[in-house]
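Missing here is one protein chain; the remaining ones are kept as they sit in the complex.
Chain naming follows the written order as A, B and C, and within any one chain the residues start at number 1.
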Amino acid sequence: MKRGNFDIDFIHQIISMIYKLVTDAAAAVADITDGSTLMLGGFGLCGIPENCIQAILEKGTTNLTCISNNAGVDDFGIGLLLQQKRVKKMISSYVGENEEFERQLLSGELEVELIPQGTLAFRCMAAGYGMPAIYTPAGVGTEVATGKESRIFDGKEYLLETAFNADFAIVKAWKGDTDGNLIFKSTARNFNPLMAMAGKITIAEVEELVEPGILDPDQIHTPGIYVHRIFEGKNYEKRIEKRTTSK
Amino acid sequence: MKRGNFDIDFIHQIISMIYKLVTDAAAAVADITDGSTLMLGGFGLCGIPENCIQAILEKGTTNLTCISNNAGVDDFGIGLLLQQKRVKKMISSYVGENEEFERQLLSGELEVELIPQGTLAFRCMAAGYGMPAIYTPAGVGTEVATGKESRIFDGKEYLLETAFNADFAIVKAWKGDTDGNLIFKSTARNFNPLMAMAGKITIAEVEELVEPGILDPDQIHTPGIYVHRIFEGKNYEKRIEKRTTSK
Amino acid sequence: MLDKEGIAKRIAKEVKNNTYVNLGIGIPTLVANYLHEGINVCFQSENGLLGVGHFPKEYAVDPDMINAGKQTITALPGASSFDSAMSFGMIHSKKIDLTILGAMEVSENGDIANWKIPGKMVKGMGGAMDLVASAKHIIVAMQHVNKAGESKLLAKCDLPLTGKNCVKRIVTELAVIDIAPEGGFVLIERAPGVSIEQIKNATAGKLLIHGDIPEMAL
Partner (left out) sequence: MLDKEGIAKRIAKEVKNNTYVNLGIGIPTLVANYLHEGINVCFQSENGLLGVGHFPKEYAVDPDMINAGKQTITALPGASSFDSAMSFGMIHSKKIDLTILGAMEVSENGDIANWKIPGKMVKGMGGAMDLVASAKHIIVAMQHVNKAGESKLLAKCDLPLTGKNCVKRIVTELAVIDIAPEGGFVLIERAPGVSIEQIKNATAGKLLIHGDIPEMAL
């Protein structure tokens, strides 16, 4: 962990910030009980909380509802939880690339709610901003609109979509400090900062943990107030789903 | 203007981005016509678009509706426009510290709509996110709620507040590049990125303009897609309203 | 009877360890000076900063770093800056543990009026309506009576409201008072040297006195 040095004369009375550090993934997920609703950050396998998923797997937690854009692949990401039948329900926008998922879905073991990707993002955001519901045009005139309230503003139709209500948000950041401040890298950002704002309890695993004062306040994507527990993850595999290169 | 050097081999075919540079403030505001609705960034005198306000003043534009958290002081910020009676209506959350403002308000020359600060922020955000309206609990049970639709979600009452619809958003950033990407500094950020997302035409003045590729993509607060015109401002006064120091 | 510093000192005792706090202008700002040893607090300023520090030394004044009262400030290690929507977003999603603010009037059901006096120049509500609409816990710091000697603790507010049913506790120069869930001002503590009679006389709304009322320890 990097240690900061700041101009003590400039600050001249340090009011300590709020320490969020936990020892490891097992400690971070210790109170996740069977039947919990989890938000899990990531897009495909990019920016997923690898350490926490492994810790939940080892802990044996089951009957989970998972809100996550995707459901991983057979042997990685949320796919690991699916393999062991720990997931009761997935709320996602896209769930391809996973045979076990498909088997459980078709056999009726797994409940799946598919929603537009923007709606997934907005429902997280709504929770983080204290908005009970938002309006979106996505899905108007489609089966997604079934049973939903719709309303016309300025001649255009929108669906009313409610804020998510998740017990835990589990996110993965690039850097973080012990006050819970987070910075994400490239497209590994995706749903992570939105879910971090939305969880009743937010758990963040980071590639590099530093002391408060190292990260530039203007560069922080997720202020520490949203994060309840943080730890430095280890052995990140960062698997690539579609390695595409040019010569 | 700083010039970038990037690994051409790595990029190996540059698709040019979209050039937003204009010569100066006068060019940036040239098509703002009498009667326009403007959003102006800033909180107090912190992070206000000094150059554009001066250019609008010199251009003689009048009959303006200004959406801005504050109305400046007598001889700075939006106060300069008020002095010359260019403002028809202010939509703000707090308008103290301005005698001429008070005189025009009491004499009926100036129309003022006071709204909660969070509502001001959310109505900008709604416009930037393509949401026609949002729900907020601010103002429930007060005169702010008069004539507004309210609704109860989960036992709590919220007001429906509509997205702003402004002709121009005028913002001030710390750094920017010619593709329109913006980075703000400290609490000079405030409403600026929200208004940048919300304007039909967004004009950004920056303290330091650089070439594309200098700013880290992960540190950009306002992606260039929201910005239509950008220029490097000059002679920033950055007046301090309440200089408060300690020994 | 307490002076302003005394009110701030008493409120400082209410601030719990490891909490996020928003301080209004005036007496609430003073609370930061009296926090007890070992109480870790992170102050939010609703114009876009978590981790507000003390006022800067003269050489370190930065016009881009102000608080919601427009005063120049510093940021502490661990601070973060953000836009106004995120700032009020964290207020409305109830991430702020405690809001301390001033008031012109409080009613016995917890309504608060602190932004507008009809007939006088109205400056606006700023962030106050947002803060009172969503705070988990609101403490009001104010004088018990106004300059005309009239009680500011009323059965019903006369002034236009800032928010309804939101105040939980009031600290004045005379007393600590809670709002009962079913309505009414519950007397919790007397200021040093202040009698129950004095508090009764200064309270226009329904004052509830259960058992012995201790004197404040500061």
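The rule we apply is simple: contacts are C-beta pairs under 8 Å (C-beta built on N, C-alpha and C of every residue); 3 or more make two chains touch, one makes a residue touch a chain.
Computed from a predicted structure; not experimentally measured.
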In the intact complex, which of the presented chains make contact with the chain not displayed?
A, B
Specify the residue from the set B:25, B:38, B:115 or B:131 that touches the hidden chain.
B:131
Residue of A:20, A:189 or A:229 touching the missing chain in the full complex:
A:189
Check the options A:32, A:64 or A:125 and report the residue that touches the missing chain.
A:125
Give the residue, chosen from A:49, A:139, A:180 or A:233, that touches the chain omitted from the document.
A:139
Absent-chain interface residues of chain B come out as 4, 6, 9-19, 127-131, 177-179, 181, 197-198, 211-213, 217-218, 220, 223-226
Where chain A meets the left-out chain, the residues are 43-47, 69, 92-96, 102, 105-106, 114, 116-122, 124-125, 136-144, 174, 184-194, 221, 238-247
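Criterion: only the chains that are shown with their structure count from here on.
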By the touch criterion stated at the start, how many steps lie between chain A and chain B on the shortest route?
1
Select the chain at the greatest separation from chain A, using centres from the mean of Cα atoms.
C
Any idea how many Å lie between the Cα centroids of chain A and chain B?
31
Between chain B and chain C, what's the gap in Å when you average each chain's C-alpha atoms?
30
So the centre of each chain is just the mean of its C-alpha atoms; given that, what is the distance between chain A and chain C in Å?
35
Which chain A residues sit where two or more other chains touch them?
12, 129-131, 217-218
At least two other chains touched by the same residue of chain C: list those residues.
49, 54, 56-57, 75, 81-82, 85, 88, 91-92, 134
